[in-house]
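I have a structure here, written as structure tokens, and I will follow up with some questions on it.
Right after this comes chain A.
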Amino acid sequence: MNADAVPLLEARGMTMRFGGVTAVNNVDFVLGEVELRCLIGPNGAGKSTFFKMLTGQLTPTAGTVRFRGEDITGAYPHQVARRGVGIKTQVPNVFDGLTVRENVFVAAARLHQARTARRIADETIEHVGLTRIAGRMVGQLAHGQRQWVEIAAVLAQEPDLLLLDEPAAGMNKEEVARTSELIREINKTKALIVVEHDMQFIRMIAKTVTVFNQGSILIEDDVHTVLSNQSVRDVYLGRQAA
Partner candidate 1 sequence: MAGAIASGWASFAAMLLAGLVLMFGLPHVFDLFGLLQMTVFVAMAVLALSQGFIWGYGGIMSFGQSAFFGLGGYTYAVAVMNLGDSTGAVALAIALPAAFAALLGYFMFYGRISDAYVGVVTLTVTVILFNVFNSTAGDWYTIGNAPLGGFNGMPSVPPLNIPGHPDEPLDPGQLWYAAMGSLILVYVLLRGVLASRFGRVVVAIRENETRAMLLGYDPRLYKLLTFTLGGGIAGLAGCLFTNWGSFISPTAFSLAQSAQIIIFVLVGGLGTLLGPILGAVAIQYMVTLIGAQQKVDGNLIVGVVLIGFVLLVPQGVVPVVRNVLQRLFVRTPRGGTAPVASEARP
Partner candidate 2 sequence: MALNRRQFVQIGAAAGLIAAPMINRRAYAAEPIKVGSLLDLSGPLGSSGQTMYDAIQLAAAEVNAKGGLLGRPVQLINYDTQSTIQLYSQYAQQLALKDKVDVVHGGITSASREAIRPVFDRFRVLYFYNVLYEGGVCDRDTFCTGTTPAQTVNKLVDYTLKNFGKKAYVIAADYNYGQITAKWMKKYTQDGGGSVVTVDFFPLDVTNFSATIGKIQEAKPDVVLSALVGSNHTAFYRQWAAAGMKSRIPIASTTFGLVNELATLDAKESDGIITAYGYYEEIDTPASKDFVKAIRDKFGASVPYIGELAAVTYEGFHLWAEGVVKAGSVDRMKDIVALESGISFDGPSGKVTLDHATHHTIRNAYVGKAVNKKWQVLQSFPNQAPADTAAVCDLIKHPNTDKMFVIDVK
């Protein structure tokens, strides 16, 4: 575990109940600066609910979330974002009616004047490799490209922590490889939490993996240990294989 005095993100006792169903039960989670963490688990394990509690889209029934020591439990998503958390959601949330450039511009424009924001947008688009389609309407793009647009927008926010929910979903092999490359590069300067199903992809990027099952953390360890763990195979990989 990281021994930082104040971790980047620290969640304690996170619990979420919907009516009689407990989706997430008393989860503790700590992430250090510039760390890359993958969250995996079968459908309904509570990953997405946990993710939404971190981003402010859901307010936890119990527990606290601290970002660099400051309590952000139950804050609005825009307040969470303003602390320096960039979020890519599971279903791509992009501005379909705007161009790629406009999408990224709006992200950069929160912190910067229009001129600077335009420069940052162009740099980010270049970085993610979307320059060729920068003038296209996002609604007209293929699924993989839309995912990248969303990642570019998140990057243009200049966050310290990126939360990526299934960034490789719906991508072909080539695209998955490029995305993993992109993530590793981002990780040079920023922390990331990646929720993912694709084991191939996990192997490409992961160092530490947290496994969710039935609303709790089953195991949290480095990627090789986790992937060779028998109970993980039982609850998750076994089902995937079938």
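Just so it is clear, contacts are C-beta pairs under 8 Å (C-beta built on N, C-alpha and C of every residue); 3 or more make two chains touch, one makes a residue touch a chain; residues count from 1.
Selection criteria: all candidates are chains of the complex that A comes from, given by their letters.
Because the structure is predicted, anything quoted here is derived from the model rather than measured.
Colleague: Given the candidates 1 or 2, tell me which one touches chain A in this complex.
Modeller: 1
Colleague: Can you list the chain A residues touching candidate 1 in their complex?
Modeller: It is residues 55, 57, 76-78, 81-82, 86-87, 89, 93-99, 102-103, 105-107, 109-110, 113-114, 117, 135-137, 140, 150, 153-154, 157 of chain A that touch candidate 1.
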